[in-house]
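Working notes, beginning with the structure itself.
Omission of a single protein chain aside, the complex is shown with its protein chains in their original locations.
Chain lettering (A, B and C) follows the sequence in which the chains are written, and residue indices restart at 1 in each chain.
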Amino acid sequence: MQFGSDNQTGASSQVLEMLTVANSGFTHGYGDDHWCAQATEDLKKVFSCDLEVYFVATGTAANSLALSCLVQPWETMLCHHQAHILQDESTAPEFFSGGARLIPISQKAGKLMLAHLARYFHSLADEPPHTPRVGALSITQANEAGLVYTPRELTDLCSFAHKHKMHVHMDGARFANAVAALGCSPADLTWKAGVDVLSLGATKCGGMVAEAVLFFNRKLAESFIHRRKRSGHLVSKGRFFGAQFVGWLKDNHWLELAGHANKQAHHLEKKLASFSSISLKWPREANEIFVTMPRQLADFLHNSGAEFYQWPANALPPGIELEEDEVFTRLVSSFVTTDEHIDHFCRLIHKYESTNNLGR
Amino acid sequence: MQFGSDNQTGASSQVLEMLTVANSGFTHGYGDDHWCAQATEDLKKVFSCDLEVYFVATGTAANSLALSCLVQPWETMLCHHQAHILQDESTAPEFFSGGARLIPISQKAGKLMLAHLARYFHSLADEPPHTPRVGALSITQANEAGLVYTPRELTDLCSFAHKHKMHVHMDGARFANAVAALGCSPADLTWKAGVDVLSLGATKCGGMVAEAVLFFNRKLAESFIHRRKRSGHLVSKGRFFGAQFVGWLKDNHWLELAGHANKQAHHLEKKLASFSSISLKWPREANEIFVTMPRQLADFLHNSGAEFYQWPANALPPGIELEEDEVFTRLVSSFVTTDEHIDHFCRLIHKYESTNNLGR
Amino acid sequence: MQFGSDNQTGASSQVLEMLTVANSGFTHGYGDDHWCAQATEDLKKVFSCDLEVYFVATGTAANSLALSCLVQPWETMLCHHQAHILQDESTAPEFFSGGARLIPISQKAGKLMLAHLARYFHSLADEPPHTPRVGALSITQANEAGLVYTPRELTDLCSFAHKHKMHVHMDGARFANAVAALGCSPADLTWKAGVDVLSLGATKCGGMVAEAVLFFNRKLAESFIHRRKRSGHLVSKGRFFGAQFVGWLKDNHWLELAGHANKQAHHLEKKLASFSSISLKWPREANEIFVTMPRQLADFLHNSGAEFYQWPANALPPGIELEEDEVFTRLVSSFVTTDEHIDHFCRLIHKYESTNNLGR
Partner (left out) sequence: MQFGSDNQTGASSQVLEMLTVANSGFTHGYGDDHWCAQATEDLKKVFSCDLEVYFVATGTAANSLALSCLVQPWETMLCHHQAHILQDESTAPEFFSGGARLIPISQKAGKLMLAHLARYFHSLADEPPHTPRVGALSITQANEAGLVYTPRELTDLCSFAHKHKMHVHMDGARFANAVAALGCSPADLTWKAGVDVLSLGATKCGGMVAEAVLFFNRKLAESFIHRRKRSGHLVSKGRFFGAQFVGWLKDNHWLELAGHANKQAHHLEKKLASFSSISLKWPREANEIFVTMPRQLADFLHNSGAEFYQWPANALPPGIELEEDEVFTRLVSSFVTTDEHIDHFCRLIHKYESTNNLGR
């Protein structure tokens, strides 16, 4: 019953196997090897375009390195108020960019929309050098509320951004889940919509430790190798990062893993809807479900071995306030979530409701 | 009719004279001279306490150097949404602090109040190292809306801050105006209320180029000399900075200058209240007045030689939206604002209203 | 015949196996798992002391994160003129430390000795805040010339450093090779000699991607978790880093791997000594050999499939200048270097010498 995070899993067996294959023999270090070359070719095919690819060990590194290529230290990076780069990556974006500024503009909406951008620009004091210059827009796909952006929405955001001299970064820690959920091509959700650079995460969806930064706008990548090296993110045995991606992408493996996670989240959501003690905060779109429940129930579930995290109140939609004895939680499914995990979890809720004479 | 900013003036004659006196002879460089020593003694007397004092050339340097002593690069600095450090100092706070994060918490209120702090902490996700740690609170006195904090308000803010392991910085670019407006002692508005460090600005109120950073909490000053030197803010001929403060503080000169500015703002406010085309946005408390007026009137005034700045819409109180043909402006008085400046300005408005058959 | 670098190998089978074992099931992320706990316990036993351990993906990250805990941005980091942190890690030490300064003090000697430290301090202008303050000493063990420091030498360096208010960092990318070469205990080469923090590299000696930062001086570790997170070096699936170290340390595996590499370097050195076209620049002590050879020979070897790197002329001892047609190269053995690699390599040299009527 692990719904804590999709990073609490191991690697998929196909990824692990590829790592083992890659282990034998000598290769050049620092990414100058045929595994990285193969992974790069595979990514070009998956995204149907030429691109620059760099592998790193963490999503925070991928995001911050990417952003640091898009902004000057006296510029701003606009994002959703729950963006991982804003809420969960310490001050990494500031560190890598040399002190550029993150500005949340989504006004508590589930997704960052064109109207938010327009409104931000409408009331913006724009007097450089006194005011920082607008530099980049960062969009998470699937986002931190488990919601996905359609190609149309992305195109609107990117067009506006480019018109206002911003570059666009996409945090794709759960990009696979978004692709699986929307049924669009990876290209439609990225460069065709105007995304300049994508942090593509394999770790949460079957990788071991594998993130890639993909530059569709290749001239923005110019300084990347220097930034990666001086931040300690150029791994010496680079082959193992290439190999993970080769294994992950092979035969559509990545989308099968993501599809499974989404499907299981869908099942869980449907089942949860039948409980009176559980309140879904908004409809699920990928592999994350957000609910409120009595604190007593949460405690009971935790004590019975279920894993899931309480979520910060500032992620609630506007106007929704938590009751004193209520908790706001996130439930995440993954590529290894089984029906049994879900059934067990629901049986516990049922037991709780029965004991407390709840239920419909 | 210069109401653009109080930094559009020269220095007061008393300050200028002291500079001339200080010019003769040799002294050691870098602040190791009797003028700086004298200014330090004078400041101790004015604030009725022992303290560490450092002189710098700009308010941005004073604020950012002070803040950088209060926070680690993985911490946050809470402030008002219109704080000068957030809106008008580029990304200086990030630069000096090595990438700490500014977070506005005032929710569009005129002043940052205890309730804002409490609310922020209530919904805060606090999971270091993922989330940045809370590090400092910065309060501007008099603030960017021209409002002043009472000793009671400051004490409440500082107590809360200290209880939550934040240090407190005060941006005192217009501290003199606040002291003059409130009639409190400098001590009451700073260390007695719990302020750890004050950026004390003389420039806007009679100085030439003179800001001081005052550490009431002296152990926070430990790294200051290194930070000031490596940011290029240790001036070689330090005597001229000490001399300006000696001249500024002598015989209560600073409070007379500030009192005059406040008084003239009061007169201007009273006169403006009688015009139907001018709408005061909130009551004045120090030397700044915020009004909306028809764009046509603003143009007429500018063309007639009046100086004042249009102000960004994001400084308006919640719920107030600008009409299409309306402008939001700030009017600032200074130590050299004369009755004639005010009368001339008002005559122009009167003329505009007469011509357009307005007026009450 | 791969003598290019010990990072051109895969992982040892014992390490790889442990990764596979660790892959199954769920664990908490970010190092909060039993693999990391086990690895920490193992390291405490190996070093016979209590300590703080943090795992990261690269040696550059380990070094720079460690150093950043030892110095302020207005301080210096003293090191050998060929130190990896100075020559091969871009400006990572500056980036992580916020701009502290690396200063080479070894005056072209093979090892950084007490006399170098003494001489540096003798002629040092020490006038803070004008001059940067001395902050840390970094020693590489085994060092970039393949030489090892004895416990006595380390104790002398560390004592001097501590007396002058410097903290001591050890770059242990090849620490295993040093332990195996010296036959000392890990404790003797670190905390007992006065080392405050060690970057312990497993990658070059049987790991896949595994470096650990060990704080013997535990209070220096206070900010580490924040620094690691904001530099993107906190991996989500931390178990895989713990698992590598568990596998690496188990049953003295790490020292067997290092011992093998050293032994093979010893064999190679002995054999090379018999060739007139090869000139050993200084006696080998661990797993690296530095030689000069005719450019023609180097080309022949490369063309015949041998891997080794040309080394920069600034690593030559004082007084030694390269001839026009001569190259300076480094030969590195590793845990997978076989007798056959060595024999093949030497047969090629023999062939070259015969063809050219060289040889003794």
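Definition applied: a residue touches a chain if its C-beta (ideal position, glycine included) is under 8 Å from a C-beta of that chain, and two chains touch if they have at least 3 such contacts.
Worth saying up front: this structure is predicted, and the values here are computed from it rather than measured.
Q: Just one of C:Phe47, C:Phe95 or C:Phe216 touches the chain that is missing; which is it?
A: In the full complex, the listed residue that touches the missing chain is C:Phe95.
Q: Identify the residue among A:Ala39, A:Leu234 or A:Ile278 that touches the chain left out of the display.
A: Considering the complete complex, A:Leu234 is the one touching the chain left out.
Q: Would you mind spotting which of B:His122, B:Lys237 or B:His302 touches the chain that isn't drawn?
A: B:Lys237
Q: Kindly note down the residues of chain C that lie in touch with the hidden chain.
A: Output for chain C: 73-75, 87-91, 94-95, 98-102, 122-125, 128-132, 312-314.
Q: Could you list which residues of chain A touch the chain missing from the display?
A: Chain A touches the chain not shown through residues 72-74, 98-99, 128-130, 133, 223, 225-230, 234.
Q: Take the complete complex as the reference. Which residues in chain B touch the chain that isn't displayed?
A: Contacting residues on chain B, toward the hidden partner: 2, 4-5, 7-11, 16, 19-20, 22-29, 56-62, 64-65, 89-92, 94-96, 203-204, 208-209, 226, 229-237, 239-240, 307.
The working rule: only the chains that are shown with their structure count from here on.
Q: By raw count of C-beta pairs in contact, what's the busiest chain pair here?
A: Looking at every pair of chains, the most contacts join A-C.
Q: I'd like the Å distance between the centres of chain A and chain C, where a centre is the mean of that chain's Cα atoms.
A: One centre to the other, that is 36 Å.
Q: From the C-alpha centre of chain B to that of chain C, how far is it in Å?
A: Result: the chain centres lie 52 Å from each other.
Q: Could you put a whole-Å number on the gap between the CA centroids of chain A and chain B?
A: Distance between chain centres, rounded to whole Å: 41 Å.
Q: Would you mind listing the residues of chain B that make contact with two or more other chains?
A: If we look for residues of chain B contacting two or more partner chains, we find 73-74, 98-99, 128-130.
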